[in-house]
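With one protein chain withheld, the remaining protein chains of the complex are depicted in position.
In order of appearance the chains are A and B, and numbering begins at 1 in each one.
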Amino acid sequence: MPLKITHLSAKEIYTFLIVCLFCVLTIAGVVLSSDLDVTRVGPQYLEGISNLNNISNSVYGIYGMYRFYDTLFELLVFSTAVLGITLFSDIQSAGGSKSGQLVESHIVDTSASYLYPIIALFGIYLAYSAHRGPGGGFAGGVIGGSGVLLLAIAIGADLIGERFYETTMKKVEYLILLIVMAIVIAGLFLPVAVYQGNGGLGVIVMVNLAIGTKVFIGTWTILHFFVKHRGEL
Amino acid sequence: MTSFGTAVAVITIGIGIIGLILKKNLIMKLLSLSIINTSTILFFIMAVYTPGDRAPIGPMGPIQMADPLPQALTLTAVVINFGVLALSLLFTMVLVKRYHTLDIEKIEASVKREYNEEET
Partner (left out) sequence: MLLFFLVLLLALSIAVVLQRRLLNAVVLLGVFSLTSSVIYFLVGAPDVAVTEGAIGVAFVTFIYVLALSDQGKLHVIAEEVPPFFFQERGKIKGIEYEVLSKLADKLNLDLEVEFLSRQEVPARFSGRRGKVLAGAYFTRSCTDIDPLESEAYHRAQLARVQAETVPEKTGTTAGLDVAELQGLDVDKIEYFDSLDDLIEAYNQKKIDSLIADSARISYALKGINSIRKSSSEITQIGEIEYSFAISREEPDLLEEVNEHLDELERSGQLQEILSKYLR
């Protein structure tokens, strides 16, 4: 005898089943992860880093020693996303004339123009000093980008460098990707000593600064697009 | 505390997935996706946490230190999530410009209608 569920549509039954399935999976996940026994990072990792005696932030030690290619390809993913936005920004014309400030206030204006250099400096510091303290290329680039965000809010959408962006930034963006690639690929041919010991420090700082610039320009591109197309959803 | 942290991460992932499936609004779907992203990172970090860990910065010695490997793994993921999110918002904008709605079912219906019109 067939089961009769008349007051529910097929779609609702499927939805209910999926929700049940995920509840079961979630509970199973909780139960399984409660006695999760993750072995901590192997001693060989930390030993490898401790050879680099100038690097005290072991997160970036792991980057410098083991994860250069990984970082490169993650950077490629980010660049692809930004490239997509750049292409659509060219195709899609902004609806209507959208210029002017987002916030009209002298206090915000003035404080933003004084704060921006400090924020940018802090971003550069974070990218530069990642081997010594928390920070790194990604964090530094993002903090620098948030300075641009402040400018976009305070001074206006047009003034966050429409012309400068269109002419210079687009080219520099991919140049920096090439620089990171060159540094990483050079590791195949250069002697290991350059990447370890005191030489390794220079490479890590260079890569971090390059990543920081790349992420900074990427976030700038994204902000530029969304300020230009604001209110379209 | 480790088990509670991972449990919270798994439950939030579950909530995000349920939101992703059940919400009909495209923006709500993207927000649920953001929840999943953040919770996954949280899971990675909480899985190796033992109480009393300090940041893996400073001379490596006998002091108890947080595991730097998951941090190194997830650090880039945060930025990439942002790039992917921006791209998906852009595609949402394209859809909205064409179909004038954020409701996924209405968009599906109009896509189907357009397809049928092309066929005939």
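Going forward, a contact is a pair of C-beta atoms (placed from the backbone, for glycine too) under 8 Å apart; a residue touches a chain by one contact, two chains touch by 3 or more.
Predicted model, so just to flag it, every value in this text is computed and none were measured.
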Of the chains you can see, which ones touch the chain that is left out? A, B
Tell me which residue among A:Ile124, A:Ile143, A:Val180 or A:Leu209 touches the hidden chain in the full complex. A:Ile143
Can you name the residues of chain B that touch the chain not displayed here? 1, 4-5, 8, 11-12, 15-16, 18-19, 23, 25, 27-28, 31-32, 34-35, 38-39, 41-42, 45-46, 49, 53-57, 65-66, 71, 74-75, 78-79, 81-82, 85-86, 89, 93, 96, 100-101
For review purposes, identify every residue of chain A that touches the missing chain, sorted by number. 57, 59-60, 126, 130, 134-136, 138-139, 142-143, 145-146, 149, 219, 222-223, 226-227, 229-233
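Quick note on the criterion: only the chains that are shown with their structure count from here on.
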Can you tell me which positions in chain A touch chain B when the two form their complex? 15, 18-19, 22-23, 25-26, 29-30, 33-36, 38, 40-41, 45-46, 49-50, 56-63, 67, 70-71, 74-75, 77-78, 81-82, 84-85, 88, 92, 132-134, 136, 138-139, 141-142, 215, 218-219, 222, 225-226, 229, 232-233
Residues of chain B touching chain A in their complex? 2-3, 6-7, 9-11, 13-14, 17-18, 21-22, 27, 43, 47-48, 55-60, 65, 67-69, 71-72, 75-80, 82-84, 86-87, 89-90, 92-94, 96-97, 102
